[in-house]
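In this view, the complex is presented without one of its protein chains, the others remaining in place.
The first chain written gets the first letter, and so on, giving A and B; residue counts start at 1 in each chain.
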Amino acid sequence: MNSLGAAVLGAVFNLNHPAHTVDWSFIHLSVANVVVIGLMLIVFVLAILLPFPGAASREAARRGGGGGAP
Amino acid sequence: MSVTPTTPPKSWTVKVREKGVEALPPDKLLPDGQPTYVASWIYVFGVASIASLIVIIGSGCILALKGPAWWHETGVGHFFNSIHLWSVELFFFVMVVHLWGKYWMAAWRGGRGRVWVTGAITFLVAVPCALTGYVSQQNFDAQWISTQAKDAMNSVGVGAFFNLTNFGQMYSYHILLLPIAIVLLVSLHVLLVRRNGVVPPIELEEKLTAMRATSPDAQHPPAGAGEVQS
Partner (left out) sequence: MSFLRPKDNTQPWKGRYAPYDLVKELCIAVGVITLLAVLLTVLLSSPDDKPSTIAQWSHELPADFATTAAKELAGTSDTAEYGPPYNHESGSVQHFLFLHPQRWLGVSHPINTADDYVIKPLETIPNDPALTSALAEYKGATEKQKKEWSEAYAKPLEAYATAVEEKKAPPSTVSVNQSTGAVTVKASGAGPVPVMMTSLQSLAQSGGLEGGLVSSSQFFQTDYTKPLLFMADGGLLAERAEQQHLLGEQWGLMNETGSYPGQPWLWLYALWYQVEPMKSSPNADIQVLLIMGLLSLAFICIPFIPGVNILPRKIPVYKLIWKEHYRSEP
(Lines give C-alpha, C1' and ligand atoms only; values in the text may rest on other atoms or scores of the structure.)
Protein backbone atom coordinates (compact mmCIF):
# COMPACT_ATOMS: atom_id res chain seq x y z
CA MET A 1 0.00 0.00 0.00
CA ASN A 2 1.57 3.38 -0.97
CA SER A 3 1.99 6.24 1.46
CA LEU A 4 -0.99 8.16 0.06
CA GLY A 5 -3.18 5.13 0.52
CA ALA A 6 -1.85 4.71 4.03
CA ALA A 7 -2.56 8.37 4.79
CA VAL A 8 -6.11 8.12 3.47
CA LEU A 9 -6.81 4.86 5.25
CA GLY A 10 -5.35 5.88 8.63
CA ALA A 11 -7.36 7.85 11.21
CA VAL A 12 -6.94 11.60 11.66
CA PHE A 13 -7.79 11.31 15.34
CA ASN A 14 -6.52 8.36 17.32
CA LEU A 15 -9.18 7.02 19.66
CA ASN A 16 -7.14 3.99 20.68
CA HIS A 17 -6.62 5.03 24.27
CA PRO A 18 -8.68 4.18 27.38
CA ALA A 19 -11.90 6.14 27.48
CA HIS A 20 -12.72 9.05 29.74
CA THR A 21 -15.96 8.53 31.63
CA VAL A 22 -18.83 10.68 32.82
CA ASP A 23 -19.59 9.60 36.39
CA TRP A 24 -22.72 10.53 38.31
CA SER A 25 -23.81 8.51 41.30
CA PHE A 26 -23.89 4.89 40.13
CA ILE A 27 -23.92 5.91 36.45
CA HIS A 28 -20.64 5.58 34.56
CA LEU A 29 -20.84 6.30 30.85
CA SER A 30 -18.02 6.75 28.38
CA VAL A 31 -17.66 10.27 26.96
CA ALA A 32 -18.18 8.87 23.46
CA ASN A 33 -21.52 7.32 24.39
CA VAL A 34 -22.66 10.50 26.16
CA VAL A 35 -21.76 12.49 23.04
CA VAL A 36 -23.79 10.10 20.84
CA ILE A 37 -26.83 10.25 23.13
CA GLY A 38 -26.56 14.02 23.40
CA LEU A 39 -26.32 14.35 19.62
CA MET A 40 -29.42 12.19 19.19
CA LEU A 41 -31.42 14.48 21.45
CA ILE A 42 -30.14 17.60 19.69
CA VAL A 43 -30.84 16.14 16.24
CA PHE A 44 -34.37 15.15 17.31
CA VAL A 45 -35.14 18.64 18.58
CA LEU A 46 -33.70 20.25 15.45
CA ALA A 47 -35.66 17.86 13.24
CA ILE A 48 -38.98 18.91 14.71
CA LEU A 49 -38.14 22.62 14.87
CA LEU A 50 -36.38 23.37 11.59
CA PRO A 51 -38.57 24.25 8.58
CA PHE A 52 -38.77 21.58 5.87
CA PRO A 53 -38.07 22.58 2.24
CA GLY A 54 -40.88 22.66 -0.32
CA ALA A 55 -43.27 24.92 1.59
CA ALA A 56 -44.20 26.82 -1.58
CA SER A 57 -45.15 23.67 -3.46
CA ARG A 58 -47.23 22.42 -0.53
CA GLU A 59 -49.00 25.80 -0.24
CA ALA A 60 -49.76 25.70 -3.97
CA ALA A 61 -51.16 22.19 -3.52
CA ARG A 62 -53.37 23.35 -0.65
CA ARG A 63 -54.71 26.19 -2.75
CA GLY A 64 -55.92 23.73 -5.32
CA GLY A 65 -52.91 22.92 -7.44
CA GLY A 66 -52.23 19.53 -5.85
CA GLY A 67 -53.94 16.25 -6.71
CA GLY A 68 -55.93 13.90 -4.53
CA ALA A 69 -54.89 10.50 -3.27
CA PRO A 70 -52.74 8.42 -5.62
CA MET B 1 -53.76 -9.42 -17.81
CA SER B 2 -53.44 -13.22 -18.07
CA VAL B 3 -50.61 -14.61 -20.15
CA THR B 4 -52.84 -17.14 -21.85
CA PRO B 5 -56.56 -16.93 -22.49
CA THR B 6 -56.97 -20.39 -21.03
CA THR B 7 -55.33 -19.69 -17.59
CA PRO B 8 -57.55 -21.48 -15.08
CA PRO B 9 -59.50 -19.10 -12.80
CA LYS B 10 -58.07 -20.72 -9.67
CA SER B 11 -54.45 -20.16 -10.77
CA TRP B 12 -52.32 -19.41 -7.71
CA THR B 13 -50.20 -17.06 -9.77
CA VAL B 14 -53.24 -15.04 -10.80
CA LYS B 15 -54.55 -15.00 -7.23
CA VAL B 16 -51.25 -13.80 -5.79
CA ARG B 17 -50.88 -11.16 -8.48
CA GLU B 18 -54.43 -9.88 -8.08
CA LYS B 19 -54.16 -9.74 -4.29
CA GLY B 20 -50.83 -7.94 -4.56
CA VAL B 21 -52.10 -5.39 -7.06
CA GLU B 22 -55.29 -4.89 -5.04
CA ALA B 23 -53.34 -4.23 -1.85
CA LEU B 24 -50.65 -2.12 -3.50
CA PRO B 25 -51.43 -0.78 -6.96
CA PRO B 26 -48.32 0.69 -8.60
CA ASP B 27 -49.17 4.31 -7.83
CA LYS B 28 -49.68 3.39 -4.19
CA LEU B 29 -46.52 1.25 -4.06
CA LEU B 30 -44.45 4.14 -5.45
CA PRO B 31 -46.46 7.35 -5.14
CA ASP B 32 -45.04 10.57 -6.56
CA GLY B 33 -46.82 12.72 -4.01
CA GLN B 34 -47.32 12.87 -0.27
CA PRO B 35 -50.00 14.59 1.84
CA THR B 36 -49.25 18.24 2.42
CA TYR B 37 -48.77 17.59 6.14
CA VAL B 38 -45.55 15.67 5.38
CA ALA B 39 -43.56 18.80 6.12
CA SER B 40 -40.98 18.10 8.79
CA TRP B 41 -37.39 16.91 8.92
CA ILE B 42 -38.49 14.17 11.30
CA TYR B 43 -39.90 12.34 8.27
CA VAL B 44 -36.46 11.76 6.75
CA PHE B 45 -35.28 9.53 9.59
CA GLY B 46 -37.21 6.53 8.27
CA VAL B 47 -35.52 6.70 4.87
CA ALA B 48 -32.23 7.48 6.63
CA SER B 49 -32.63 4.19 8.53
CA ILE B 50 -33.12 2.34 5.24
CA ALA B 51 -30.14 4.16 3.73
CA SER B 52 -27.97 3.18 6.70
CA LEU B 53 -29.07 -0.42 6.32
CA ILE B 54 -28.09 -0.30 2.64
CA VAL B 55 -24.60 0.97 3.54
CA ILE B 56 -24.27 -1.64 6.30
CA ILE B 57 -25.17 -4.44 3.91
CA GLY B 58 -22.98 -3.02 1.14
CA SER B 59 -19.91 -2.70 3.35
CA GLY B 60 -20.73 -6.06 4.92
CA CYS B 61 -20.79 -7.69 1.48
CA ILE B 62 -17.33 -6.27 0.72
CA LEU B 63 -16.04 -7.63 4.03
CA ALA B 64 -17.63 -11.01 3.26
CA LEU B 65 -15.98 -11.11 -0.20
CA LYS B 66 -12.55 -11.36 1.38
CA GLY B 67 -13.46 -13.36 4.49
CA PRO B 68 -13.48 -12.55 8.19
CA ALA B 69 -9.70 -12.20 8.66
CA TRP B 70 -9.15 -9.68 5.85
CA TRP B 71 -9.79 -6.54 7.85
CA HIS B 72 -7.02 -7.39 10.31
CA GLU B 73 -4.47 -7.90 7.54
CA THR B 74 -4.84 -4.92 5.20
CA GLY B 75 -5.51 -1.20 5.43
CA VAL B 76 -8.24 -1.46 2.79
CA GLY B 77 -9.95 -4.17 4.80
CA HIS B 78 -9.74 -2.05 7.93
CA PHE B 79 -11.21 0.87 5.96
CA PHE B 80 -14.29 -1.14 5.01
CA ASN B 81 -14.58 -2.48 8.55
CA SER B 82 -14.66 1.13 9.75
CA ILE B 83 -17.38 1.99 7.21
CA HIS B 84 -19.35 -1.00 8.48
CA LEU B 85 -18.95 0.03 12.14
CA TRP B 86 -19.88 3.68 11.58
CA SER B 87 -22.85 2.82 9.39
CA VAL B 88 -24.10 0.59 12.24
CA GLU B 89 -23.71 3.48 14.69
CA LEU B 90 -25.57 5.75 12.21
CA PHE B 91 -28.27 3.08 11.73
CA PHE B 92 -29.10 2.90 15.42
CA PHE B 93 -28.81 6.69 15.73
CA VAL B 94 -31.33 7.49 12.98
CA MET B 95 -33.58 4.54 13.82
CA VAL B 96 -33.99 5.71 17.42
CA VAL B 97 -34.69 9.32 16.33
CA HIS B 98 -37.23 7.84 13.86
CA LEU B 99 -38.95 5.88 16.61
CA TRP B 100 -39.01 8.91 18.93
CA GLY B 101 -40.69 10.89 16.15
CA LYS B 102 -43.21 8.16 15.42
CA TYR B 103 -44.07 7.81 19.09
CA TRP B 104 -44.78 11.53 19.52
CA MET B 105 -46.88 11.42 16.36
CA ALA B 106 -48.81 8.43 17.75
CA ALA B 107 -48.16 6.96 14.33
CA TRP B 108 -50.05 3.75 15.11
CA ARG B 109 -53.39 5.59 14.70
CA GLY B 110 -55.85 4.76 11.96
CA GLY B 111 -55.20 1.04 11.85
CA ARG B 112 -51.42 1.47 11.67
CA GLY B 113 -50.68 -0.69 14.73
CA ARG B 114 -48.82 -3.26 12.60
CA VAL B 115 -46.52 -0.56 11.26
CA TRP B 116 -45.42 0.21 14.82
CA VAL B 117 -45.16 -3.48 15.70
CA THR B 118 -42.97 -4.36 12.67
CA GLY B 119 -40.78 -1.35 13.35
CA ALA B 120 -40.32 -2.24 17.02
CA ILE B 121 -39.49 -5.86 16.16
CA THR B 122 -36.95 -4.66 13.57
CA PHE B 123 -35.15 -2.70 16.29
CA LEU B 124 -35.22 -5.68 18.64
CA VAL B 125 -33.80 -8.00 15.93
CA ALA B 126 -31.11 -5.46 15.02
CA VAL B 127 -29.71 -5.65 18.56
CA PRO B 128 -28.72 -9.36 18.41
CA CYS B 129 -27.55 -8.82 14.83
CA ALA B 130 -25.12 -6.23 16.16
CA LEU B 131 -24.14 -8.58 19.01
CA THR B 132 -23.29 -11.40 16.58
CA GLY B 133 -21.21 -8.89 14.65
CA TYR B 134 -19.29 -7.84 17.73
CA VAL B 135 -18.47 -11.46 18.65
CA SER B 136 -17.39 -12.19 15.05
CA GLN B 137 -14.63 -9.57 15.04
CA GLN B 138 -11.93 -12.10 16.00
CA ASN B 139 -10.14 -9.60 18.24
CA PHE B 140 -9.95 -8.87 21.99
CA ASP B 141 -13.36 -7.15 21.97
CA ALA B 142 -14.92 -10.33 20.55
CA GLN B 143 -13.14 -12.48 23.15
CA TRP B 144 -14.42 -10.34 26.01
CA ILE B 145 -17.98 -9.84 24.77
CA SER B 146 -18.48 -13.53 23.96
CA THR B 147 -17.13 -14.78 27.29
CA GLN B 148 -19.24 -12.28 29.24
CA ALA B 149 -22.49 -12.33 27.30
CA LYS B 150 -22.48 -16.13 27.24
CA ASP B 151 -23.55 -16.03 30.91
CA ALA B 152 -26.67 -14.06 30.01
CA MET B 153 -27.50 -16.44 27.15
CA ASN B 154 -26.88 -19.49 29.33
CA SER B 155 -29.01 -18.15 32.18
CA VAL B 156 -32.15 -18.28 30.02
CA GLY B 157 -31.23 -21.52 28.31
CA VAL B 158 -30.56 -19.85 24.95
CA GLY B 159 -26.86 -20.68 25.29
CA ALA B 160 -27.69 -24.34 24.74
CA PHE B 161 -28.30 -23.67 21.04
CA PHE B 162 -26.88 -20.18 20.46
CA ASN B 163 -23.22 -20.29 21.43
CA LEU B 164 -21.58 -16.88 21.43
CA THR B 165 -18.12 -18.45 21.64
CA ASN B 166 -18.74 -20.50 18.49
CA PHE B 167 -17.33 -18.20 15.82
CA GLY B 168 -18.67 -20.21 12.90
CA GLN B 169 -22.23 -20.11 14.20
CA MET B 170 -22.11 -16.44 15.14
CA TYR B 171 -20.62 -15.43 11.77
CA SER B 172 -23.39 -17.34 9.97
CA TYR B 173 -26.09 -15.64 12.02
CA HIS B 174 -24.46 -12.28 11.47
CA ILE B 175 -23.91 -12.30 7.71
CA LEU B 176 -26.94 -14.31 6.63
CA LEU B 177 -29.76 -15.24 8.99
CA LEU B 178 -30.26 -12.03 10.94
CA PRO B 179 -29.75 -9.66 7.96
CA ILE B 180 -32.39 -11.65 6.04
CA ALA B 181 -34.76 -11.27 9.00
CA ILE B 182 -34.09 -7.53 9.19
CA VAL B 183 -34.56 -6.97 5.47
CA LEU B 184 -37.85 -8.91 5.51
CA LEU B 185 -39.09 -6.95 8.53
CA VAL B 186 -38.10 -3.60 7.02
CA SER B 187 -39.78 -4.54 3.72
CA LEU B 188 -42.99 -5.48 5.53
CA HIS B 189 -42.80 -2.27 7.56
CA VAL B 190 -42.39 -0.10 4.46
CA LEU B 191 -45.11 -1.93 2.49
CA LEU B 192 -47.50 -1.39 5.39
CA VAL B 193 -46.66 2.32 5.38
CA ARG B 194 -47.33 2.46 1.63
CA ARG B 195 -50.62 0.62 2.09
CA ASN B 196 -51.94 2.75 4.93
CA GLY B 197 -50.34 6.02 3.98
CA VAL B 198 -48.36 8.27 6.32
CA VAL B 199 -50.40 8.87 9.48
CA PRO B 200 -52.46 12.10 9.39
CA PRO B 201 -51.89 14.78 12.01
CA ILE B 202 -53.52 14.55 15.41
CA GLU B 203 -56.53 16.85 15.26
CA LEU B 204 -56.29 19.84 17.54
CA GLU B 205 -58.64 19.61 20.55
CA GLU B 206 -60.06 23.09 20.00
CA LYS B 207 -60.94 22.23 16.39
CA LEU B 208 -62.62 18.99 17.48
CA THR B 209 -64.67 20.88 20.06
CA ALA B 210 -65.72 23.47 17.46
CA MET B 211 -66.64 20.77 14.96
CA ARG B 212 -68.75 18.94 17.50
CA ALA B 213 -70.51 22.15 18.47
CA THR B 214 -71.43 23.09 14.90
CA SER B 215 -71.77 19.74 13.14
CA PRO B 216 -75.08 17.82 13.26
CA ASP B 217 -72.98 14.62 13.24
CA ALA B 218 -71.21 15.61 16.43
CA GLN B 219 -69.63 12.20 17.20
CA HIS B 220 -67.76 11.77 13.91
CA PRO B 221 -65.32 14.36 12.60
CA PRO B 222 -65.33 14.92 8.83
CA ALA B 223 -63.07 12.82 6.60
CA GLY B 224 -59.49 14.10 6.52
CA ALA B 225 -59.23 14.62 10.24
CA GLY B 226 -57.07 12.42 12.40
CA GLU B 227 -57.37 12.38 16.16
CA VAL B 228 -57.28 10.25 19.19
CA GLN B 229 -59.83 11.02 21.83
CA SER B 230 -58.76 10.55 25.40
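As a convention for this text, a contact is a pair of C-beta atoms (placed from the backbone, for glycine too) under 8 Å apart; a residue touches a chain by one contact, two chains touch by 3 or more.
As the structure is a computational prediction, the values presented were derived from the model and not from experiment.
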{"item": "Omitted chain - touching chains that are shown", "value": "A, B"}
{"item": "Residue numbers in chain A that touch the chain omitted from display", "value": "8, 10-13, 15-21, 26-33, 35-37, 48-49, 51-52, 54-55, 57-62, 64, 66-70"}
{"item": "Residues belonging to chain B that touch the chain removed from view", "value": "30-40, 42, 44, 47-48, 50-52, 54-55, 59, 71-72, 78-79, 81-83, 85-87, 89-90, 92, 96, 101, 103-106, 108-111, 113, 116-117, 120-121, 123-124, 127, 130, 134, 137-144, 146-149, 151-152, 154-161, 163, 165-169, 171, 197, 199-202, 204, 207, 220-230"}
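Keep in mind that, in the parts below, only the chains that are shown with their structure count from here on.
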{"item": "Interchain centroid distance [CA atoms averaged], chain A/chain B, Å", "value": "19"}
{"item": "Interfacial residue positions of chain B with respect to chain A in the complex", "value": "27-28, 31-33, 36, 39-45, 74-76, 78-79, 89, 93, 96-97, 100-101, 104, 197"}
{"item": "Contact set on chain A toward chain B in their complex", "value": "1, 5-6, 9-10, 36, 39-40, 43-44, 46-48, 50, 52, 54-55, 58, 61-62, 66-67, 69-70"}
